[in-house]
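I have a structure here, written as structure tokens, and I will follow up with some questions on it.
One protein chain is absent from this view; the other protein chains keep their places.
Right, subunit A next:
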Amino acid sequence: MSAHINHVVVVLQQVSLEEVPAKKLRLTKPSKSAALHIDLCKATSPTDALQYLLSFARRPVEAESVEGVVRILLEHYYKESDNSVRLKIASLLGLLSKTQGFAPDCIVDDAINTLNNEKSHQVLAQLLGTLLIIGTQLPDKIAVVQRLIDVACKHLSSTYFGVRNKCLQLLGCLGTVDKPLSKETDAGPGAQTSHVRDVQSVISDYFQDQDPRVRTAAIKAMLQLHERGMKIQQTIYNQACKLLSDDYEQVRSAAVQMVWVLSQLYPESIVPIPSSNEEIRLVDDSFGKICHMVSDGSWVVRVQAAKLLGSMHQVSPHFLEQTLDKKLMSDLRRKRTAHERAKELYASGEFSSGRRWADDAPKEKVDTSGVNLIDSGACGAFVHGLEDEMYEVRISAVEALCSLAQSSPSFAEKCLDFLVDMFNDEIEEVRLQSIHVLRQISTHITLREDQLDTVLAVLEDSSRDIREALHELLCYTNVSTKDLAVPVCSSLSSIPRCSTPDPGAADYIAVLVLVFNAAKSCPTMPALFSDHTFRHYAYLRDSLSHLVPHLRLPGRKQTASSGLEASGVGSGSLESAQNFLQDSLVRVSALQNLETPGAQDLLEFTIRDLLRLGELQTELAGSADFCATYLHCQLLLTKALQEKLWTMAVPLCLKQNAKVSTAARQILDETYKLEFLYSGLETQQIATIHNIRLQAKALQLILTARSKPGVDRVLGACEKFLQDVESFQRLFMTELPHFQDSFVEKLLELMPRLTTCKPLDLVKILQTTLRQSGFIHLKLPEQIHRASATIIEPTGESDNPLKFTTGLVVALDIDATLEHVQDPQTSVKVQVLYPDGQSHIIHPKPGDFRTPGPGRVRLITQVYLSHSAWTEACQIEVRLLLAYSSSSSKQSASKPAWNESMGGLPTSESCIESTIHLSKPVKVFIMPKPARR
């Protein structure tokens, strides 16, 4: 009690002390807080006050004036008698303390004080919520956090559920992490605080609360503790399991999560099975329990349970296999030794399957003393999940199956039947998902004949996505038995007769791929091939070489031998090509000065060689192209610098100027391509690219200065350039040691001078630095891929113009494959170029991008065309673009590790949206006709 009084006194003092700064603030920032103060004083009724508060809440408050506003609010809080207004004030306090740059330490005491005199439960709950926000803002202030926890513990005994909820939430978010860890070793440290028991046991007391909302909050708080890295004690397990049979779905839903968390924490500890003296691994026990929840009454819980099952990889295989058999009871739980016997017992059919006529007459009772728990245990969980009423449950069950099957080949084999059955689901998403899943586990499975029938039947599905997913699946599938050749071959001969050419052809190719892969392991198959199959083989081996294996075809000596030759050369040549690439780079790097005669020739030859190499060796295409482009930039730069114009007088060299400025622009373009088109780059390469880009920019700057002597313009350009240099320094601080003798290094050395000198001096300095700086050698990273795109449709060969009426739109279907494009949803755009030079850029919807396989993306979209009337049909160009922003947003997104070195860099600064051509243009013939009348 005395402590309490002391507390109040201290707080009173604080309040009186803080009156002064509050007033001062009011003077400095009269607009915000004073206005609020006046408003609140004016308010005659609670409704008025609420209105003022609401409108106040809509405007942001600056960090400096937050404290003043809080004081005013608190002042009114104590005066206010209406609950709703106090509630609003309390929530405002919370909002305000979230203001960026405001440290809420100073209002903690006041906020806690308000709790003491509060009578209304709702307001109390809101105040605790505010404290929670304050607490989460100050996670490292131990004393504050400790006080908040004490407050929460005090109010836990409230009769109102909301207050208890908030208290538990607070405990969950702030409960100290270190205590229970030390508690396991000795109980000492817990005693120093006001409550002897640790947070976990306090929270777990509320697992049995009378209010379901509080029970939920308690479990959530516990989960929150876990998320914050606190080790949950195993004793919670039993309590959590009891909550699985709670009457309320939100409690069960939280409890499922809790049980799952514990199963991940203590998979190997042993728990007893109730009503028997056997014991079982905890992960198995919890697996059984979560399986049980797959047939819960609430679909939300079912979805959750199904999802969580997928992540329980440690479960024992025989429990896992039970999930696919409805009839095999959980007898295993009790008699593990006798589990084979039990299996026979059920295989012998105590229950009938309903599949055959008249087999459901009860058979003679087989020893039923070995109690069978029909509805507990893992038994049949996935069977239930896969035929659930809600497709959300089915999808999560399919996903869970996938993830479990990926880690257990034997389970994959068993669940195959079920997945194949899902190909017949009524909802397309489910069908699609199960096809994808089958592809993901394709390494573990081999399709049986009957399953293949079902799978092949899907080839006739009317949905394009499904057919394509299936093609992808067939590419990966092992078809084991030799007999399979026959049905596949027969379906092969039937399919080409499909009337519609396009999907039919795609299907046909998919089947061919399948057949060729099968034929690889089955030498008798080629004999069954018809003539056109051989012809198509040659074609496909060429066009889809990554999917079609090399075959030894009888009577086809020529192709076979040449194929063999090619593949032999291929494997050897990869290494030699790599060596070649390295050699050329070494050769180039031997060049010290590009101005020496012959150096440029060497560069040109090397570029040519590299380009050729890229064409020949697809694996190295990315690296080779990358190097070639880089060298090309260097070459351009060197040439530009060797132009005569530098020695000429300014007015005489306009023509030369044009040449050099083109080179500069070209280098810039190339550098953007280098940076954004290639994936797999490391920081060093990016820095190198930036270096050459800076050189190009310097070149431009010099040209501007020479050609247009207006100082203003040059001044702006100089500033821009200096900013670029600075940002380079900021971004590539760690890489600077690699830039000995480079342009950038020299610039940075001169930086203090540059910032102070006049623009024209700066230009001069730049000019000399450019000419003096050396050539930076490129170090190749492991793997570089060039982003590329091919438009499959439209093909650009059609002579029939697409006719439409002026003023209306026509939809053009676009189908394209993208390879190695990072984050295609945001970066890939479609450009339509009309003959009159009009260009439209269209952003495809994120849903239009599909990912059939790793590294590959398929864009299927529609673009709308419209134009005013033309006299005759004309071609428009359609191409794909890669959008980028020159401020390094790309790197920050794709390279989290690198991000650290950047610190809090504002990314939106100088965000020049620009684009790179990603695909070759495709011409489409269109004809806008004038509208009749």
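Basically, a residue touches a chain if its C-beta (ideal position, glycine included) is under 8 Å from a C-beta of that chain, and two chains touch if they have at least 3 such contacts; residues count from 1.
One rule holds in what follows: contacts and distances are computed from a predicted model.
A chain of the complex is left out here; the name its UniProt entry carries, from "Integrator complex subunit 11", "Actin-related protein 2/3 complex subunit 5", "DNA repair protein RAD51 homolog 4" or "Phenylalanine--tRNA ligase beta subunit", is "Integrator complex subunit 11".
From the options A:140, A:268, A:426 or A:531, the residue with contact to the unseen chain in the full assembly is A:426. Considering A:52, A:77, A:102 or A:206, the position touching the chain not shown turns out to be A:206 (whole complex). Interface note for the absent chain: among A:68, A:104 or A:380, the touching residue is A:380. The chain not shown here is touched by just one of A:403, A:440, A:454 or A:790, and that residue is A:454. Subunit A meets the missing chain through residues 156-159, 164, 205-206, 208-210, 247, 295, 297, 326-327, 350-358, 360-362, 365, 368, 371-375, 380, 383, 386-391, 417-418, 421-422, 424-427, 453-454, 457, 460-463.
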